[in-house]
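For this view, one protein chain was removed and the others were kept in their places.
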Amino acid sequence: MNTLIAITGLGIFCLLFEILNFRKGIIPFTILGLLGVLALNFYEFGSTESYYNNMITVSKFSTSFSSLFIILTIFLVALSHNFYENHPTKISDFVAIKIFLLAGGVAMVSFGNLAMFFLGIEILSIALYVLAASERLNLKSNEAGMKYFLMGSFASGIILFGICLIYGAMGSFDVVEISEYSLSAELPIWFPIGMVLVTIGMLFKIAAVPFHFWAPDVYEGSPALTTALMSTLAKVVAIATLFKLISSLNFIPSLENQDHLNTFENIIIFISIASMTVGNIMALRQVNVKRMLAFSGISHAGFMLMTFLTAATSAGVLLYYTAAYALAGIAAFSVILYVCKNQNDEDITNFHGLGKTNPLLAAILTASLLSMAGIPIFSGFFAKLFLFNQTIQAGHITLVIVAVINSIISVGYYFKLILAMYSKEPNQERTGKPFLIYAVAIVSITLNIALGLFPSLVLDLLN
Amino acid sequence: MNVSTILIILLIGAFATYFSGDKLASKVALLFSLAALGCSIVLLNNYNAGENISVINAWITQPKISFALNADGLGLAMVLLTLALTPIIIFSSFGNEYKNAKGFYGLILFMAFAMTGTFLAADGLLYYIFWELALIPIYFIALIWGNGDADERRKAVVKFFIYTLAGSLFMLVAFIYLSQKANGSFLIEDLYKVELSACEQFWIFLAFFLAYAIKIPIIPFHTWQANVYQKAPTVGTMLLSGIMLKMGLYSVIRWQLPIAPLAAKEYMNIFIALGIAGVIYGSIVALRQKDLKKLLAYSSLAHVGLIAAGSYTLTLDGLRGAVLQMIAHGFVVVGLFFAAEVIFRRFETREIAELGGIRTQSPKFTSMFLILVLASVALPSTFNFVGEFTVLYSLSQINIWFAVLGGTTIILGAYYMLRMFQHVMLGQTNSKVFADVTLSEGISFAVIIAVLLFFGFYPKPITDLITPSLETILQVINKN
Amino acid sequence: MEMDTNLALLLVLTPFLGFLINVFFGKSLGKTVSGIIGTVAVVISFIVTLVLFDQITSTGKAIEVTLFDWIQISNLKINLGFLLDQLSVLWLLFVTGIGSLIHLYSISYMHDDENMHKFFSYLNLFVFFMITLVIGSNLLVLFIGWEGVGLCSYLLIGFWHKNQDYNDAAKKAFIMNRIGDLGLLIGMFILGYTFKTLDYTELKQTILTIHYEPQIAWNVSIAALCLFIGACGKSAQIPLYTWLPDAMAGPTPVSALIHAATMVTAGIFMITRLNFVFDLATDVQTVIAVIGAITSLVAATIGLVQTDIKKVLAYSTVSQLGLMFLALGFGAYEVAVFHVITHAFFKACLFLGSGSVIHGLHGEQDMRKMGGLRKAMPITFWTMLISSLAISGVPFFSGFFSKDEILLTAFHHSIPLYVVGSVASIMTAFYMFRLMFLTFFKEFRGTEEQKHHLHESGSLITIPLIILAILAAFGGLISLPGHSWLNEYLAPLFTKVAGEEHHLGATEYTLMGVAVLGGLLGILIAYIKYFKQDNVPESDENITGLSKVLYNKYYVDEIYDAVFVQPINVLSKFFRDYIETGLSALVFGLGKVANEIAFQGKRLQSGSIGLYLFVFVLGMCAIISYIFLAQ
């Protein structure tokens, strides 16, 4: 709870700084502030209490996920320093928006009441609309913003309708109450319908097939930093929230009473298979790196969905997977930001010969790609391992085999980038070694590998 | 002191090499590889003295994954092979100039690290991790320092990587499935204990087989081999053919057979037949190769086919012969590829048609090359004969026709190797000048040849080293 | 015991030492020195052999030496050891003995060759392996030697390695031997898992004591057959004989030592060594006899028309070996051994003689360009004449006794084979004297320039000739009909009563007479054809009819090439160009398919919001209807 308040406060401070004309200090201050918030969050860890008659409930789940969000935001803020250095007037707004977005995210994972949940989503989404369209004069950015906005608000409508039906069925927005009712014998049909609608809305947010179409376009159009934010923070928030929603509202058990469970499980299985397959195959032919990562993100969403099949036990796995994925993503994007700083697009040709000009960055990007591809010692591998382990325990071996085949396909496009970096001649000289970018890249990939070496650290948080 | 020391030395060595800069890199690498070799020999003594040099530490609690390195005779033999070949390989590369040498030699040591780990790992997942790790350095070595047309190379290397990865991922699934059965443990002894139904065993055996058949390679999964061997720098080819193939063969003995014995027994004949088909097919394809390295690639396809057939016999002789042959083949193939490299250094070509008439110019090189050729066709009194004889003998016990068909390697092998030798070395004096071997080249050859001849007459040390562990594995196989 | 070990090691290692010295220091030592070193090395082992021979004859006990375990196989242990008994020592005697002579001969013969030190190192290596082959205490040690001599013959046939034809000949020899070796290996395997040992003495024990099920008997026959295939490879029997004539590409001393006197007899040695095995496989023995007879006849017929002096000798060698196998086939091992020895004497002498001739003519080998050398090189002439008489079976020369023994044995077992053998030996007499007349009588048919240089070879060449000629003349004494020293000496080797002594009765004498007459007949024909009418064989193009077929060796090489070699090459090309590319295309194909799908998918991602939302709604409806309406 305090975390949430602190974050919001921080956001307001950012705006104030602008007014006080104290731009220089914004980034360092925010980073420090966020570190403070992180500490606060750790302090809250383990305590499970609820505030404002259950508007917000703090639990292990929420705190651990929020700390992940905060860490990601720290990285993103750090990156924004030299991303916005061309138009410094906006920097406070963008940083502030990111902070508020974080607030929305934290609200989403720690909601105790569907109203809070809805508000969280909206805060997040609106912030994202703004960020997506933030390059006013760039048509691509506008188009991205527009697309995201239209489809996003459409999805919000669906979610809202779902919430409404749930309310209608239960007569309450309170998660605890709903979960209690939901176990009672006969439920109005509206409840499951509502749940399904909300789920669909969230599936849109995490860009799962067939609700994924917006992702590639928006990722490609929006400014690189925003893309980074979407593909790491936003995605993680959405998947975590959906997970919490489904598990905390006892949705699956409630369906069980009306023997709809298998059908719902089948839906999840189908969607996850579809997402990973479509994502991976579509990524094969992409030349724009951001677009490629968008599709890879879709496929990862498919992987993450596999945790829903064992919702009771797999919170830790989900946390681990998201952390691994997001950290790799941050590392990758920091390199992309560096490479494509002054390019008008993120075409793969920009990466030619990076291995010769900036061996370190090339190594980091390679590492993050290997992590996403699930090659050992990078945490991506362990994430997949634990995921498969869980899923096989639940007895979905065919799903795992499909997933395996998919991760083979994925190697195909991840290595396209690696090949470009190492086996092509550099077509431009790259100057300057922006400290923050290097720092972020190194730290995030180090964290990634550290997670790989000591998985238990994260894995056992939620068990 | 336990086996993890070797790994630490190699890992440190990899980084030290990288940071020592291009000038020193090769020397440092050689130094560390020798250090590792020395360390392993010391450990071998301790092991023979009955000291326990294995390691087991808990690593991940849920699922139970432990950092377990088990050094038994078999593992140590393979480790020794690796660590004996690595210095030779590094030393043999002194004749070449590599750009960005620090990365090159660093990767070599890292690969040695990974492969050593694979041979030592006693935990399914640790083993898998090392297995995959070994793939990355060779990928970059072949990609960056390889030769030939860049696009061709890219295609070949990526195919190789994805292909092998594809195989091993199914192995991963199999491991996870097994660990479920072994209530969450990946430790090898727990996996050995798992009771599986015939059907489960069949699928798990198949999953393993896919991984190993691609790595070894057994036909028809060998298509990556020849191209990668040709495109990779000779050092990479040596690492691949000398050691990495052996990872697959070793794994068959260590993991596949004991874990799925019923399936192994049930389908024995099929897999032996596959191996032998590889022998004949490889030999025949080798006959008409234009490129020296490709020819050697196919020859090694034939040899490993025989080794694989030997290990699938599930007899002590078969396994023992397979291991002996692995070691022998490791040395001889490294020697042969080095010979190819020596020729390439002087003539800038590996096209057999463009060679010939070298013998008159360089008697020393010719003699060494000839000895290696003869070793590879398993002339008695070379190490390879010991291995090949044992394997063929074990095959003859399963079914005499296996021995007859597998034995054709004696004839076909002689055919293509001598044909190659004739066209590469003999004939009218070559117009181009061929300087005889330099000292450093000579040393590499001499070491390899010495090993081959010594163990050719006195294989007892190795046999005594590996036999006990092979017997224990056989007990596991025949437990039910 | 210790003493024996040292002796054995000395025996084996001296030639090896000579080899090493010549390999590493030969060039610097200079030709003569390296030659002397090579020769001395062999002479030493010859002396050692004499010592051992004396020991054996006095004690009559075999000497067994075990060095160490070599290969461990679960149910049979193979150690590196030596067995010095009557047979091996006897073999050693002529291997090292003739070996020394030929080394001596080579010092002069090879003196003009730049790589003389290599030549001697190879020769020494050969002797080393040959000794190993002979004194090995089990089949696998024999196999070391067996393949080792093969290797040396490869090296020596291809000694003049600039000429790819010679290299081809060498390769051919090695590979054909390898085919035999595979047979030998398989034979070993079968023996191994039937009797759990490969050691001669143990094997003999087991076989004599073991109780026979049909299975074992069957195994033994198969094993015997496989071993015989091995023997065919080494001893150039049908169908694996074609490498021997080509092997004449090597320097003449090599032909004399390896391809006449010693290596090619390894097959006979092995079979004699394992007589107890072959005695159990009577049907295989029949096969051996038949093959031997056919080989001797075929080779002899080919020999009739050859014009290259060494080729003639080569085919005569093949045919003589055939006769030996004929004897082996009848289980008359001692007879075969006897012929091996005498044959070693006179054939070595003949080869060396021809070598001397070729030397005198600066490398001319075609008999049509020779003639009248009698005056120019008398010693060569006389020695070769003696040997020819010996090989033609003229009474009281060594060949007479040994060949006669064989024919007698054949007569006692099967008349047809006896006839074949006799015909072969008549032909032998004919072509040998054809060779003599063409080479040494009438006028010289070579160039003036050659005629000018004609001269007798140096003493280093003639001395060995003389010695060998003497042996060729009187070698027969070791096994005279009636009381044969050889048979008594070899008796302990054989399980059954050493070849039933032919009590010399009327039949025997008539047979002898027939044989002698046959020999003389052959000589007579040659005399009429090439002395009285002094025909000279036509030049290659206008050879016609049967003789053309013979001249081209029944086109066997061509047939083999068409039936075995070409198909394999075609297959190889096919695999390389189609199967390989096909397989890799298959693998790449998967990737291509995925790419194609991706390409289609990109079309779907058209960028129109309407479409996206449409799919969105569609998906939503699908899900809802699936969950709630599908019931």
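When the chains are written out, they are named A, B and C in that same order, and each has its own residue count from 1.
We take it that a contact is a pair of C-beta atoms (placed from the backbone, for glycine too) under 8 Å apart; a residue touches a chain by one contact, two chains touch by 3 or more.
The definition used in the following text is that contacts and distances are computed from a predicted model.
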{"item": "Among \"ABC transporter substrate-binding protein\", \"Formate hydrogenlyase\", \"NADH-quinone oxidoreductase subunit K\" or \"Branched-chain amino acid transport system permease protein\", UniProt-listed name of the chain not shown", "value": "\"NADH-quinone oxidoreductase subunit K\""}
{"item": "Displayed chains contacted by the hidden chain, counting the whole assembly", "value": "A, C"}
{"item": "Given C:N6, C:N75 or C:S606, the one touching the chain that is not displayed", "value": "C:S606"}
{"item": "From A:I5, A:L40 or A:L119, residue that would touch the chain that is not displayed", "value": "A:L119"}
{"item": "Identified contact with the non-displayed chain, of A:G46, A:G171 or A:G395", "value": "A:G171"}
{"item": "Residue numbers in chain A that touch the chain omitted from display", "value": "115, 118-119, 122, 125-126, 129-130, 133, 136-137, 139-140, 142-147, 149-150, 153-154, 156-157, 160-161, 163-165, 167-168, 171-173, 190, 216-218, 220-221, 286, 291"}
{"item": "Interface residues of chain C (partner: the chain not displayed)", "value": "602, 605-610, 613-614, 617"}
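Heads up, the rule we're going with is that only the chains that are shown with their structure count from here on.
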{"item": "Chain closest to the assembly centre - both centres taken as Cα means", "value": "B"}
{"item": "Inter-chain centre distance, chain B versus chain C - centres from mean C-alpha coordinates, in Å", "value": "37"}
{"item": "Computed distance of Cα centres, chain B from chain A, in Å", "value": "43"}
{"item": "Set of chain B residues in contact with two or more other chains", "value": "162"}
{"item": "Touching two or more other chains - residues of chain A", "value": "412"}
{"item": "Chain A residues touching chain B - in the complex, by the definition given at the top", "value": "355, 359, 370, 375-377, 381, 385-386, 388-389, 392-393, 397, 400-401, 404, 407-408, 411-412, 415, 419, 422-423, 455-456, 459-460, 463"}
{"item": "Residue ranges of chain B touching chain A (in the complex, touch as defined)", "value": "60-63, 103, 125, 128-129, 132-133, 136, 140, 143-144, 150, 153-154, 158, 161-162, 165-166, 169-170, 172-173, 176-177, 179-180"}
{"item": "In the complex, chain A residues that touch chain C", "value": "146-147, 150-151, 154-155, 158, 189, 192-193, 196-197, 200, 204, 210-211, 213-214, 216-217, 260, 263-264, 266-267, 278, 281-285, 409, 412"}
